[in-house]
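Pasting a structure below so you can have a look.
Removed: one protein chain of the complex. Kept in place: all other protein chains.
Here is chain A:
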């Protein structure tokens, strides 16, 4: 009998009442690796690919260092093959009825359910994460994601009429990630009819397993293809013809920053330390641990941070029951970090928490927003009013009140600032993989010749250009900044010619300093405009519409000077008035409340302005495009810096005269000048929250490249013209989606 062997052990445990190991068998994960002879390739088009003459990297148990399998590294042609498979299956998949795709996703959810033990043991084995995290959270959520998106697919024809799938999606995953991050992105993509190629870092078997499960459903094998390879293949994937979008996922959550009000500092730290003391760490496959390990690299990163913090005089509290050796690292609470120390600026690594005190809620908000990141945050307070005030003020994609880390497929999750501007889950997650029907498929245009260093750098000199023949009265001269017309910093002007080539007039030549001034003015106006009630915003837009109507005859004659027929010019003014009214009316219908399974209480889905939005208007439709872009931006609470049409900026300047009297100063700023130069200044400005560019393909390429500096969301047309006079393209929901960001505010309730 087993008992005699364990008798003395039982005595000991009876006295100490310690916890014992609860090992989860990972035999099935090993058996699955054995089916591939411990040699993993890529999963493309429903079958395993193991091309020859490729290097391979070992997949190791992060805790024991034991070699579990070897993983092939893809090369360019493997990526091309996977994209080809995705392109081929796209035709079939995207044309299926939504209800049919819904069924397929449901089948995949069931497939995952049937093999969940394999999935969770494999994931825990290779990542070292605690099994309870994977088993109790990730795997059920993966199934919910599939089911939620199956429902979305089912109602697609009805709910998403006017939108079509983008096409082949490339997804690039970072070295440390959990397979759930992949699910958040592939589920909406597949649901709306896109097909996916996922590039996973070497030695990540779980995505391959998910792809195999999807492939074994039989039909549509090529909709999900997974290849493993180095990060250097990312650009290769992005530049494959046919790849319409590349989604990139950052590393999974790191450590945390904790702001504690001084009045409750001692009490909170005491409770925190008591709770940390009860955390158990250990091998991820142990069913009774709270924390696993994330490999030697994560351990070293944490170790370095702690040493650095200690050397700067910080207090470090470590507790919990942890195996003493690498790669395990105890949960650590760091306090008294001097505000100016490099550690305060650096990202906190897992599993560290840096606590710092604050005096007032206002100060807490300022500190919390003083970071380039904007993913998620939680507010803990018994004062609901104050908690809500903070939650609204936090520049984050997700805010939880008195809770942390809740997720649901129906709630859009995203971020702002450098945490990225894409969305997963909810309706917003679907739009990431859709485009308005009929939009031309612009193939990625990448010019090798574009010199990023010199694009738009120099401003051509402008000289007196003959007698002015403009209409009188001429609009006021200058840049419209801060609510009034100002002389440009460069003190020079550019001639505007009419359709006959005659000089129409001069407009100010704006430059870097003027852009700086305009952005500053826009920032100053922002709090006031955000604070306006939707009704007040709508009223102002309508007042502007009325002013435009009064100015109709001037505007029409200005347009006529530029070769627009009288009838067309009248229609353009009339349509511009309609656009302002329409967006004014839409202001009122923003935000909604979601109800989430398992959560008592609502999740508020708020529409928040992006901040300062810079818009480079197209050359065509000088008035209509200007108004069509301005109206949604203002309606959603943004403040704006606009560059009007280069050839015909005068109608926009006419509108500025009305804005000067109607709108608060700084709300709208219009800078004329050399478009390339102004585009350069805007794209390289770090304190602009979004940039829309309608111009040349080269300009679009530059904007995308330069805006990567602060990861601001950009919207470029890649040189493709837009039908501004059509409602779908000139006033469609796409503009609204681009002009605002969603914030999910979780309000768990209970008494």
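Quick note on the criterion: contacts are C-beta pairs under 8 Å (C-beta built on N, C-alpha and C of every residue); 3 or more make two chains touch, one makes a residue touch a chain; residues count from 1.
Here is the rule we use: contacts and distances are computed from a predicted model.
One chain of this complex is left out of the view, and of "VPS35 endosomal protein-sorting factor-like", "Proteasome subunit beta", "Large ribosomal subunit protein uL29" or "deoxyribose-phosphate aldolase", the protein name its UniProt record gives is "deoxyribose-phosphate aldolase". Between the chain not shown and the residues A:158, A:382 or A:448, the one that touches is A:382. If you put the hidden chain back, the residue from A:77, A:136 or A:363 that touches it is A:136.
Across A:541, A:599 or A:670, the single residue that touches the chain missing here is A:599. From the options A:61, A:164 or A:290, the residue with contact to the chain not on display is A:290. Although one chain is not shown, part of chain A still touches it, namely residues 1-4, 6-14, 17-22, 132, 136, 270, 278, 287-290, 382, 402-403, 599-601, 748-751.
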